[in-house]
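My questions will all concern the structure given below.
For this depiction, one protein chain was excluded, whereas all remaining protein chains were kept in their positions.
We call the chains A, B and C, going by the order they appear; numbering starts again at 1 in every chain.
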Amino acid sequence: MAKKRIGILTSGGDCAGLNAVIRSVVHAASHKDWEVVGILDGTAGLLQRPMQYRVLTANEFDGNVMRQGGTILGTTNKGNPFAFPMADGTLKDRSYEITDGFKELNLDAVIGIGGDGSFAILSKLAKQGGINMVGIPKTIDNDIGMTDTAVGFDTAVAVATEALDRLQPTAASHDRVMILEVMGRDAGHIALAAGIAGGADVILLPEIKYTIENVAAKIKSVKDSGRNFGLVVVSEAVKTLEGAKYEVEFADGQKRYGGIGNYIGMKLSQATGSECRVTVLGHVQRGCPPTYNDRLLATAFGVKALQLIEEGKFGRMVAWQNRQVVDVAIEDAIAAYQEVDREGTLVHTARALGISLGD
Amino acid sequence: MAKKRIGILTSGGDCAGLNAVIRSVVHAASHKDWEVVGILDGTAGLLQRPMQYRVLTANEFDGNVMRQGGTILGTTNKGNPFAFPMADGTLKDRSYEITDGFKELNLDAVIGIGGDGSFAILSKLAKQGGINMVGIPKTIDNDIGMTDTAVGFDTAVAVATEALDRLQPTAASHDRVMILEVMGRDAGHIALAAGIAGGADVILLPEIKYTIENVAAKIKSVKDSGRNFGLVVVSEAVKTLEGAKYEVEFADGQKRYGGIGNYIGMKLSQATGSECRVTVLGHVQRGCPPTYNDRLLATAFGVKALQLIEEGKFGRMVAWQNRQVVDVAIEDAIAAYQEVDREGTLVHTARALGISLGD
Amino acid sequence: MAKKRIGILTSGGDCAGLNAVIRSVVHAASHKDWEVVGILDGTAGLLQRPMQYRVLTANEFDGNVMRQGGTILGTTNKGNPFAFPMADGTLKDRSYEITDGFKELNLDAVIGIGGDGSFAILSKLAKQGGINMVGIPKTIDNDIGMTDTAVGFDTAVAVATEALDRLQPTAASHDRVMILEVMGRDAGHIALAAGIAGGADVILLPEIKYTIENVAAKIKSVKDSGRNFGLVVVSEAVKTLEGAKYEVEFADGQKRYGGIGNYIGMKLSQATGSECRVTVLGHVQRGCPPTYNDRLLATAFGVKALQLIEEGKFGRMVAWQNRQVVDVAIEDAIAAYQEVDREGTLVHTARALGISLGD
Partner (left out) sequence: MAKKRIGILTSGGDCAGLNAVIRSVVHAASHKDWEVVGILDGTAGLLQRPMQYRVLTANEFDGNVMRQGGTILGTTNKGNPFAFPMADGTLKDRSYEITDGFKELNLDAVIGIGGDGSFAILSKLAKQGGINMVGIPKTIDNDIGMTDTAVGFDTAVAVATEALDRLQPTAASHDRVMILEVMGRDAGHIALAAGIAGGADVILLPEIKYTIENVAAKIKSVKDSGRNFGLVVVSEAVKTLEGAKYEVEFADGQKRYGGIGNYIGMKLSQATGSECRVTVLGHVQRGCPPTYNDRLLATAFGVKALQLIEEGKFGRMVAWQNRQVVDVAIEDAIAAYQEVDREGTLVHTARALGISLGD
């Protein structure tokens, strides 16, 4: 087997388990005597001169790097290189700088750890630059298709469930309804899993339209049953009653999801007279140390990605399907958005328990 | 020793360790063959007819009750019984209903677990009703004087520190400044302890006046040193640059602290150009299972309270001073508000490390 | 739908998530207006007179019961009712007492939460007594066939991985090899998953025969690579070099697995000269609060079990297969023992990373 030189980068929003992926690739590569080059800050590392990268050695992963959240390579969502936002406000195609960078680094292949957005860009870059690419799916949102799950999702749900575990006693002590807003972008996976596991009475998902009457009726029935508190989980992408996105304009001038929990709390308080308190969980869902499941998945994915490179199978995404690591065409994965299955086991389980999904 | 009948209630905002106090009192009382009556929802349990209370038995604490957050007795902050808010909007003195309740329950003494506000009311009730009272200090804010610490503080700091541990990797991955708003009411104890332990670069306390220039200068010096991220902890009671309270009007029409972290994030983003993200930690600081320290303190306090009753020492608050449980006059404790010591070890430690306190 | 009366019991070794199963059944039943009778201490509750059981109400699960380890119903492994060990040392068939008990309780069906051993007994009892039975698989060992996973496994692996996370820094500080012995009965699932996720260098499983030479060679190669410490995970059922079971005679006169980690540590220390320390993790793997995954699984299983009863499908075990809850013939599940797949993704992943499996 010829010695190879592999590039690796993390792209898009960070999550737990990225370092475990990187460590897996570097360790498995070291056993093949291959070299791994870590590109810093996603593709942005190749937009700088000098380019930002470094050769990764197995020994730097001796300690607890794999046990940490975040990514030692950094990641950016500073912009699409095909339409990069310049300081003067214009958009510029800087993709050739990246493909030139790949060539200069003399890479046999690049492993991109990202979500669907990153994969779409990386895939286009790879084709344009004649680069061999393999994708590893990561996202706390679990919205990437063709894989049961992606790196980072398990930890995010664990953190969200833990928050419900901590809110329940204070809700009960004060006769309150506690509303927890969780991440998930346009998908309700985190909310649904954490809500069932964490004992929620109501779970609001972007995939299922709610009314405040339904939510209020559930809270009232809980109180009628003799219980003095309620737990409500809301996905960040849930819309207002008028169907609008609830976005907040941040200091950087960008609008982002966030805060719909406050809206639901206000409406629910008005509808029921219950004392409501809202927690917007935020970035602790991303930065938490990875669960064993995320590390296991990350490790299996890293190994599989190297194997694909060894076999010359490019343009593929590694995936987890039915207890096995497999590979799929990356275009298929990008195309196959995964939302909550309205007829699946989890939704059915929630309904059978009497959890209101708002509909 | 004559058999006694003791009342116990939790009052004010809940926190971790309350169940451990209750369990300690009930267990220690059972070894004296005394009876303990749990009054529900603070003094509010005595404003209802029939009164809401129940005899507590040692066996109900066999399981993991002491390991749980919240209070099995419930607590309310529905209002001062000397000026109770009635449905028609008027205030009414309902204190005699409570003192009548105490008499009807035929109690030798009442143990009130609360903060300074609760103690002031309970103390007044006790005097008015000829009730013997002992106080046990609890507050996540650690603002009660004459005791090194109170039940609930240790857990709240642990949760806040854990949040910083989780925010650091995602901050580093994305070159961000992460701002964490923590509780503490008018005192900065949680922010200061969690900030030092959690590796914060900036800690803003209500006790120390800040300027955004100072905060921005610290963040810039961090970046100049080659580090790409920053961590900022903000106490909920920190004021705006104009010196105003930053309160949010909630759905119930009440204004409460909360959100100053967003204000700081906005100002800091403007001043530094750094990408800032804000996490308002909220009620998970209250409802988390108690740390061993909070359970140890709770247990020692419960035992001491019973001992005071046995010795006929009333109008006292149990306290922790220099590795020992002691007792102090409850009026002295109410009067002795504890804020962050601007010349103490923690402030000195923070400054020596180069942490900016904003001044 | 006619109102039904369902029995439920937990049998065999306890694990995390049992209370979440019970809560799921009770909650889902309450929405059908069915009654659930909890039988105490497995089938042993029906061997006593008066029989030990109680009707379970939805409200007792309002608090954090589902978040706790253990089982509120109790469980015993005091003996096979078909050959029950009597005080005089003889074995007696007491199975009719149990089937009589079922009849007396007037149950439409019984839900047995157990492992393969419990299912074999329950299944036989059900047939003999004309009882309708549904099984829910639980085991930290994950050795039950026809289901991807069982209640309790995820938590056990999480605890074992956490132990490795805690052993790594002290191993590195002292240049030591740390050996962690984990549970798993005759299967290596816990060891394999925790070992990969926790960064082990060596994982010894009952399914794969090891030599000390191979283990020592891996530890030496680790040290040659410049790393000063090693992590070794050993399943409790791993045998000695001579192929013998390593069992310890306990104070009750019974022999049980346990301690093979000490044996491996001794052999490895002799073979390598490395300072070895052994941790036998023990019962904390069982009693830990359930992870969200175990609670999710438990909840889906409880709902499915009720559905099977509603549909009149008896003699079935609920199972998790490929992201869905399904049901299988309980005899098939009992027959289909699940051991570590020597050609599966996890074993392949471990080998590709250079982890020694001892062979």
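The rule we apply is simple: a residue touches a chain if its C-beta (ideal position, glycine included) is under 8 Å from a C-beta of that chain, and two chains touch if they have at least 3 such contacts.
Everything numeric in this text was worked out from a predicted model, so none of it was measured.
Chemist: Which of B:G226, B:G243 or B:G312 sits in contact with the chain that's absent?
Modeler: Here the residue in touch with the unshown chain is B:G226.
Chemist: Can you work out which residue in B:L18, B:A44 or B:M66 touches the chain that's missing from view?
Modeler: B:M66
Chemist: With the full complex in mind, choose from B:T90, B:N106 or B:N322 the residue touching the hidden chain.
Modeler: B:N322
Chemist: Which listed residue (C:D14, C:E35 or C:D201) would be found touching the missing chain in the intact complex?
Modeler: Only one listed residue reaches the unshown chain, and that is C:D14.
Chemist: For the full complex, which residue in C:Q168, C:S235 or C:N293 touches the chain that was left out?
Modeler: C:Q168
Chemist: Looking at B:A194, B:I219, B:V233 or B:L357, which makes contact with the chain not pictured?
Modeler: Reading the full complex, the residue touching the unseen chain is B:A194.
Chemist: In the full complex, which residues of subunit B touch the absent chain?
Modeler: So the residues of subunit B touching the unseen chain are 24, 27-28, 30-31, 58-59, 62-64, 66-67, 148, 154, 157-158, 161, 165, 168-169, 172, 193-194, 196-199, 225-227, 291-293, 295-296, 299-300, 303, 306-307, 321-325, 344-346, 348-349, 352-354.
Chemist: I need the residue numbers on subunit C that touch the omitted chain, in ascending order.
Modeler: Where subunit C meets the chain not shown: residues 10, 13-14, 18, 41, 68-71, 74-77, 159, 163, 166-175, 178, 228, 250-252, 265-266, 269-270, 275-280, 282-284, 286-289.
Please note the rule applied: only the chains that are shown with their structure count from here on.
Chemist: Which is it for copies subunit A and subunit C: same residues on both faces, with over half shared, or different residues?
Modeler: Same-residue interface.
Chemist: Using the mean of all protein Cα atoms as the middle point, what chain has its own Cα mean nearest that point?
Modeler: A
Chemist: Counting only Cα atoms for the centres, state how far subunit B is from subunit C in Å.
Modeler: Distance between chain centres, rounded to whole Å: 40 Å.
Chemist: Report the inter-centroid distance (CA atoms only) between subunit A and subunit B in whole Å.
Modeler: 35
Chemist: Let me have the rounded angstrom distance from the C-alpha centre of subunit A over to the C-alpha centre of subunit C, please.
Modeler: Between these chains, centre-to-centre, one finds 31 Å.
Chemist: Multi-chain contacts in subunit C: which residues touch at least two other chains?
Modeler: Touching at least two other chains: 63-64.
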